[in-house]
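Notes follow the structure.
Removed from the display is one protein chain of the complex; every other protein chain stays in position.
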Amino acid sequence: MADPMRIRAQALNGNVVVKVLMQHEMETGQRKDANGKTIPAWHITDVSASLNGTPVFSAQWGPAVSKNPFLQFTIKGGKAGDKVSVQWVDNLGNKRVDEATVV
Amino acid sequence: MNTRRDLIKQGALLAGLLAGVLPLQAGAAEALAKSAFDAKTLDELYKALGLGKPVESKEVQLSAPDIAENGAVVPVTIASGAANVVRMLVLVEKNPSVLTASFDVSPAVEAAFQTRVKMGQTSNLYAVAITADKKVLFAQKEVKVTLGGCGG
Amino acid sequence: MKTVHLISAAAGLAIVAGCATQAMGPSEAEATAAADAMIKSSFREQGIAKLDRLEQDAVQKACSSDKPPTADVSAKIEAEQMATVKWPTNGQYLGDWKEGEKLAQNGRGMTWTDPAGAKSGGNCYNCHQISKAEISFGTIGPSLYQYGRLRGVSDPASAQSEPIVKYTWGKIYNAKAYSACSNMPRFGHVGVLDEDQIRDIMALLLDPKSPVNAE
Partner (left out) sequence: MSKTALAIAGVMAGVIALIGAPALAQKSTSDGIAEYRAMLADGNPAELFEAKGEELWKTPRGPKGASLERCDLGKGAGVVKGAFVELPRYFGDTGRVQDLESRLLSCMETLQGFDAKAIAATPFGKGEQTNLEALVAYISAESRGMKFNLPQTHTAEKLMYAAGKKIFYFRGGPYDFACATCHGEDGKRIRLQDLPALYKNPGDAVGFASWPAYRVSSGELWGMQRRLNDCYRQQRFPYPGYASDATIALATYMGVNSKGAVSSAPALKR
């Protein structure tokens, strides 16, 4: 199973700034290993987030997002104590959901 | 600071936006065609997305370093102040596939995102904002990718 | 097993040393002995990088301190190293600057991850500025931009250019012939670069058509 994300959600000027680090190889499918064999693509394809259970954000990614991806976005409204949850899905069907409390 | 009344007002405002202006996320623009990630050139990409001619615009902001010490991680910040933006894209012109990331701009989030992308070589980087009426606005910037370390 | 044994040997040395020089720390001889023992015990061969790479020759031995060797020792080393320089067998000093640029960019070769028999790069940009276009260059060595132009080389084959052409060849072949403890590898002497490769790098530096010498 994939390792947990690191999510920081901070109330700022009536908004919530969310910063996420995800642990993922983000293998492009273009690289070859030492024996010349292509390393198969393995990367996050979809990211989504919700505030207190209501979907607020979604994104679609290709393999050129960097390894161990970083993402920052800003939710309008929201306050300290709210719950932000972030989910990713990769091209192999792996999934990870983590939640953070807005500070 | 926030009174309950403010919160209710804000919540109502948000709900109103969500209900009235645009359906949430995927519905906002139609779901991103997955073939978009296969596009090798900018032209192919816009075709795959069924979009018209892109226009360079001051309403789109793109921030990235002039020089990347390593192409494996290039920090990119995109934002747009244009009205009714429903989607934003990060493109790297000289990568094998130009589309790197697509962000749905629901009324619940700002049209401002930050991520990090891989660049195989020195290339133009694009931030693209797509509006509800299918206007395609963009900003561009060249990022030099340098050889680092001992090269071994 | 071997590692453990040698570690305890070093620890034993420490205790012995402690009796004599509690406050001042180890003597020069004790430090040298401990360092030598650690170098012997700590490395193993891997790929093409064998343990004989730890056997120092006279140059390496004389230049392994924070203090440079005396003028006499340096002069002796430089003379010995000068004698190792092999001048081009066909009398031809310059090759193709385009190939030279590729070699200058290439930092590969001779590590334990490099395959046996692979040709090495010149590593030049790691330490030197060379052509104006490459902004990713090191500064351990001096800038070589405009190398030939600054030295007045308009025709590398001319008699007038001969001293600088020969110096440049010698410097690439064995930098220690000119400066005993130079940071620069002895590319020709140790066989990192062959004659043709040196000719190409020579052209990069001295050919008036090379971008290095562009106006």
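To keep things simple, chains are lettered A, B and C as they appear, and every chain counts its residues starting from 1.
Heads up, the rule we're going with is that a residue touches a chain if its C-beta (ideal position, glycine included) is under 8 Å from a C-beta of that chain, and two chains touch if they have at least 3 such contacts.
What you are looking at is a predicted structure, and each value in this text was computed from that prediction instead of being measured.
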Inset, instruction - Name every shown chain in contact with the chain that has been left out of the document. - result: A, B, C
Inset, instruction - Against the chain that's been left off, what residues of chain B make contact? List them. - result: 9, 61, 63-70, 72-73, 75, 77, 79, 81, 110-112, 114, 116, 144, 146-152
Legend entry - Absent chain, residues of chain A that touch it: 3-4, 6, 12-15, 17, 19, 21, 23, 25, 66-68, 70, 72, 74, 76
Inset, instruction - Name, in rising order, the residues on chain C that touch the hidden chain in the full complex. - result: 3, 6-8, 10-11, 13-15, 17-18, 22, 25-26, 30-32, 34-35, 38-39, 41-46, 49-51, 53-56, 59-60, 63-66, 110-113, 125-127, 135-140, 176, 183, 185-186, 190-192
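We adopt the following convention: only the chains that are shown with their structure count from here on.
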Inset, instruction - Between chain A and chain C, tell me the centre distance in angstrom, where each centre is the average of that chain's C-alpha atoms. - result: 47
Inset, instruction - List the centre-to-centre spacing of chain A and chain B in whole Å, with centres computed as mean CA coordinates. - result: 15
Legend entry - Shared-contact residues (touching 2 or more other chains) in chain C: none
Legend entry - Shared-contact residues (touching 2 or more other chains) in chain B: none
Legend entry - Residues of chain B defined as touching chain A within the complex: 2, 7, 10-11, 13-14, 24-26, 32, 37, 72-75, 77, 92, 95-97, 99-104, 106-110, 112-119
Legend entry - chain B partner contacts - residues on chain A that touch it in the complex: 14-15, 26, 28, 30, 48, 51, 54-67, 69-77, 79
Legend entry - chain B to chain C touching residues, read off their complex: 67, 144, 146-148, 150-152
